[in-house]
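Missing here is one protein chain; the remaining ones are kept as they sit in the complex.
As written, the chains take the letters A, B and C, and residue 1 is the first residue of each chain.
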Amino acid sequence: MKDQTEQDQVDAAVRARIQASFDRQGLMRHLGARLTHIGPGRVNISLPTRPEVTQQNGYFHAGATSAIADTAGGYAAFTLFPEGTSVLTVEYKINLLAPAEGERIEAEGTVLRPGRTLTVCRLEVFAVREERRKLVAAGQQTLICVEGRPDQ
Amino acid sequence: MKDQTEQDQVDAAVRARIQASFDRQGLMRHLGARLTHIGPGRVNISLPTRPEVTQQNGYFHAGATSAIADTAGGYAAFTLFPEGTSVLTVEYKINLLAPAEGERIEAEGTVLRPGRTLTVCRLEVFAVREERRKLVAAGQQTLICVEGRPDQ
Amino acid sequence: MKDQTEQDQVDAAVRARIQASFDRQGLMRHLGARLTHIGPGRVNISLPTRPEVTQQNGYFHAGATSAIADTAGGYAAFTLFPEGTSVLTVEYKINLLAPAEGERIEAEGTVLRPGRTLTVCRLEVFAVREERRKLVAAGQQTLICVEGRPDQ
Partner (left out) sequence: MKDQTEQDQVDAAVRARIQASFDRQGLMRHLGARLTHIGPGRVNISLPTRPEVTQQNGYFHAGATSAIADTAGGYAAFTLFPEGTSVLTVEYKINLLAPAEGERIEAEGTVLRPGRTLTVCRLEVFAVREERRKLVAAGQQTLICVEGRPDQ
């Protein structure tokens, strides 16, 4: 319920802009990732398990974990940006806390501090098995708002 | 020439172990990445451009850039680990310095400080266009040597 | 009240060990920092404003902000370590979110994921002015538990 309310607060145009941008990301489609929540300052992305996203021991590859975390944080920041701008990741840091295994992993990007130029997000990735979530990665990310260059 | 010499210093068994481990990484294969150098404390990975690895503006996705950087650093550390151990990424931090575009990107992982338990690597990713290399990402990574659990 | 309860859960011996360790830190004394909370997996450190901790514009220096954040995280991890061990910072990352000014700054280190060898903490620093707290820095830290070498 809380999520629904929060989600409602995001303008339909913003939602559409983010979904369209996500759909243009070849990597997200190639991995099989899906946008599952767009709230003001918070975005979730889900990635089902499959051999194509693993490392050598069959767990989710840190690269896949990071890719959806980075993308979730980027769009979380983007929900708060003015129209006609785009978002770029400046940098991020991520700790891989535990082997990521389960039916899927879910990344959550949350704006920690919005800014006109720079925005800082918290990144979390959970492994989900039989609807139980376990934190498997946590990080922090800096993004920049690029003016005069719409994301399209 | 220097590379060749350096490469020769890596034991054939170590090279085989790393190549076999890399080949088991579903994500690397799915992205189209390739191991291009295995030296003592240094590993390079190359990723050709294709729509499947892009973000919304057609550049290499930060997730793809990070994935090969993380993998290069992991195996760079692994070249220095004793037999019967495996390697896990503890954490990494990466700055995306410039849009990554070109024929391919190349990640280079270099051991900055080896250790019995923890190893620290420097990560660099270059975009290559007509054989000119441009630094597009730089980072730093911490890895742990896991004993009693061979990478297989 | 919650803090008091939480604080009570930390063994008196652990509290004494941490306070004694903190008191041996020449830097903390030299800066004028003070331990203000020791709970299980959470430690707070306070640093009053004075010219000796500033950068060139009169704000708290990022170095002072980071120093108390790093120390708070280190002892937060240490509250969960077994006897006879010591703690070392492996690495940390910190974002300076806003100029730090006020009567004092307060760092809070919180264990995000405890581990036998490695522990990961969240770091937050607040500037306090007339009892209003503002988040001025946020970070993430990796610590290692060193066995067979008591902190003394």
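Here, a residue touches a chain if its C-beta (ideal position, glycine included) is under 8 Å from a C-beta of that chain, and two chains touch if they have at least 3 such contacts.
Remember, predicted model here, so these are calculated numbers, not experimental data.
Kindly state which of the options C:61, C:113 or C:134 is in contact with the chain not pictured.
C:61
With the full complex in mind, choose from C:10, C:53 or C:136 the residue touching the hidden chain.
C:53
Name, in rising order, the residues on subunit C that touch the hidden chain in the full complex.
Contact residues on subunit C toward the absent chain are 21-22, 24-31, 50-57, 61-64, 66-68, 70-71, 86, 88-96, 151.
Could you please point out the subunit A residues that touch the chain left off the display?
Per the touch rule, subunit A residues meeting the hidden chain are 90-91, 93, 117-118, 120, 140, 142, 144.
I need the residue numbers on subunit B that touch the omitted chain, in ascending order.
Residues 93, 95, 97-98, 112-113, 120, 122, 135, 138-140, 142 of subunit B touch the chain that is not shown.
In the analysis below, only the chains that are shown with their structure count from here on.
Looking at where subunit A touches subunit C, is over half of the residue numbers used by both copies, so same, or under half, so different?
Both copies touch with mostly the same residues.
Can you figure out the chain closest to the middle, judged by Cα centres?
Centre-most chain by C-alpha means: A.
When the C-alpha atoms of subunit B and subunit C are each averaged to a single point, how far apart are the two points in Å?
Computed value for the inter-centroid distance: 34 Å.
How many angstrom between the C-alpha centroids of subunit B and subunit A?
Taking the average C-alpha coordinate of subunit A and of subunit B, the gap between them is 23 Å.
Just the number, please: Cα centre separation of subunit A and subunit C in whole Å.
Distance between chain centres: 29 Å.
Send over the residues of subunit C in touch with two or more other chains.
Counting only residues that touch two or more other chains, subunit C contributes 93, 120, 140, 142.
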